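Here it is, the structure in full.
Left out: one protein chain. Kept in place: all the others.
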Amino acid sequence: MKAPDFAYAKPGSLSEAFDLLDRHGDGARILAGGQSLLASLNLRLSEPELLVDICSIPGLAGIAVSGQTLRIGALTTHRQIENSTEITRHLPLLAQAVGNVAHAAIRNRGTFGGSIALADPAAEYPVCAVALDATFVLARRGAERRVKAREFFRGLYETALQPGELLTAGEFPLSAAGYRSVFLELARRQGDYAIVGLAAHALVAAGRISDARLAFLGAGSTPVLAVRAAAALEGRQPDAQAIAAAQATLAEELEMSADLYSSRATKLHLARVLLGRALGALAA
Amino acid sequence: MNATWGHASNMDETLLTTLTVNGRTVTRRISARQHLSDFLRDELGLTGAHTGCEHGVCGACTVRVDGLAVRGCLMLAVQADGCKVDTIEGLSDSGEIADLQGAFHRRNALQCGFCTPGMLMSAQELLSSRPDAKRDEIRAHMSGNYCRCTGYHAIVDAIEEVAASRREGRK
Partner (left out) sequence: MNARAELPLHAPGTAVDKGYIGQSVPRPNAKRLLQGRGAYVDDLRFPQLAHVVFFRSPYAHARLKRLDLSRAAAQPGVIAVFDGRAVAQYCKPWVAVLGHLKGIKSPPQFAIAIERACCQGEAMAAIVAESRAQGEDALQLVEAEWEELPVVCDMEESLAGKYVIHPALGDNICFERKFSTDAVDAAFAKADVVAEETYTFGRHTGVTLESRSILADYNAAEQTLTVYQSTQAPHMMQDIFSRHLDIPEANVRVICKDVGGSFGIKVHVYPDEMATAAISVMLRRPVKFVADRLESFLTDIHAREHKARVRIACTKEGEILAFELWDLTAIGPYSVYPRTSGIEGNQVVNLTGGPYKHQQYRGQTQVVFTNKNVSCQYRGVGHPIAVALTEGIVDVAAEQLGLDPAEFRRRNLIPDDAYPYSFPSGLKFEQLSHHQSLDKLLALMDYAKLRTEQAALRKLGVYRGIGLAAMIEVTNPSPAFYGVGGARISAQDGATLRLDPTGMVTCLASVTEQGQGTEGVFAQIAASAVGVTIDKVRVITGDTGVTPYGGGTWASRGAGIGGEAVLQAGRALRSNILDVATHILGANRGELDIVGNEVVNRLSLESKLTLAELGRVAYFRPDTLPQKFQSELTVTRHYTPRDYGFTFTNGIQACLVEVDVETGFVKLLKHWCVEDCGTVINPMLVDEQLRGGIVQGIGAALFEECLYSEEGQLMNGSMVDYLVPLSAEMPDIVVAHVETPTKQSDLGAKGAGEAGTAGAPAAVMNAINDALRPFKARVTAQPATPQRILEALGKI
């Protein structure tokens, strides 16, 4: 499984990168960690003319807290996220999620931006970003715009990124006092793509849940924010009744597709189970 | 830093690339599409890293780049420009993993040997970054390396033994 032929460029600045992207259009692909892209090239699933390696562009890596925002540069690796004390402190949801991303050797090179831009429906960061109401910074030549995570993921492997645009960072509001996070996923083996998963972030006060953001992965072509489940829980203690009421809403909101091993019914069932367990963990 | 580019054609474009492999500086013209694993094996004759799947799952191709374990099949050789690459041959000759190799040998934590270089690379990274790793953490970390022969038990035993003796040595 040898990759098809392609050209390779490693721009030293965003402006050079934009030049290349503009010139080659669809024929160019952005190479960051390459942990997904290079696999797909080895499998000959795509045949780009040119890979634009953005790893040398300054300003795209790093984790920094500024005011009430934690910024994760697009080139930040999963390993850096795993080892980051700021993320452990301010974004515990992401800290819980990152250990599920593949295996160490993949995490050593794979990047935050790569995962967001690919938008695999089983990926961990997109649901965390949606649950935490993050914003993505998209740059093009001479301009920059921000798109909320909940609007960024449009369809299967489809995002708000336009041709010629580059994701440069994710901006996360710091977890406020009283908020708790639980990340759960079900996978047959450690590091596999999850069958279904849940990023849950809510305010828990005196045992009651409010402002719950429950983002499911593997429940559609994009992260699904279960707003009806959240509404069913609002202000309540997650006792058996409340959990059941929340679980009952999932059938309407989640759009599972069957995969090789699990029917839609199975996945929906598993999503309900995860919700129950996450709520139990939040309130614990 | 390479800012060169070329038109894609049927004749592979090559890029002048310099990297350090097992302590020796190497400069070659490398085809953009050749992954690091194939480069090490075919161009440099370092056949210790093996090709098992070429989609990053089996771990047989694991080598170390700038101090981190990576899948050689998921890195272009040209991306290693300016990098320091260590392979199993280098780690063996320097003695860095002699204790791991000894433990694997004594416990028969290898049979056909095809996964072994990758296993040792991953194990060395685990022990370097988490010297207190418990048995279940060892199992979780080593899940990135597929072995069909051993069933993993002896591998976990060997790593656990070395973890303990290194901790002993540090005290």
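Order of writing sets the labels: A and B. Residues in every chain begin at 1.
We adopt the following convention: a contact is a pair of C-beta atoms (placed from the backbone, for glycine too) under 8 Å apart; a residue touches a chain by one contact, two chains touch by 3 or more.
Bear in mind the structure is a predicted one, so any value in this text is a computation, not a measurement.
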| item | value |
| --- | --- |
| Contact residue for the chain not shown (choose from B:Leu44, B:Cys58 or B:Ala133) | B:Cys58 |
| Those residues of subunit A which, in the complete complex, touch the missing chain | 1-5, 43-44, 186, 188-193, 195, 260-263, 265-266, 269-270, 273 |
| Subunit B residues touching the omitted chain (full complex) | 10-12, 33-34, 41, 45-55, 57-58, 60, 87-89, 92, 101, 104-108, 110-117, 120, 136, 138-140, 142-156 |
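Note that only the chains that are shown with their structure count from here on.
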| item | value |
| --- | --- |
| Contact set on subunit B toward subunit A in their complex | 1-10, 12-13, 15, 31-33, 35, 38, 54-56, 59, 62, 68-71, 73-76, 78-79, 81, 122, 125-126, 140-141, 143-144 |
| In the complex, subunit A residues that touch subunit B | 1-12, 16, 20, 27, 31, 34-35, 38-39, 41-43, 49-51, 53, 55-56, 79, 102-106, 108-109, 189-191 |
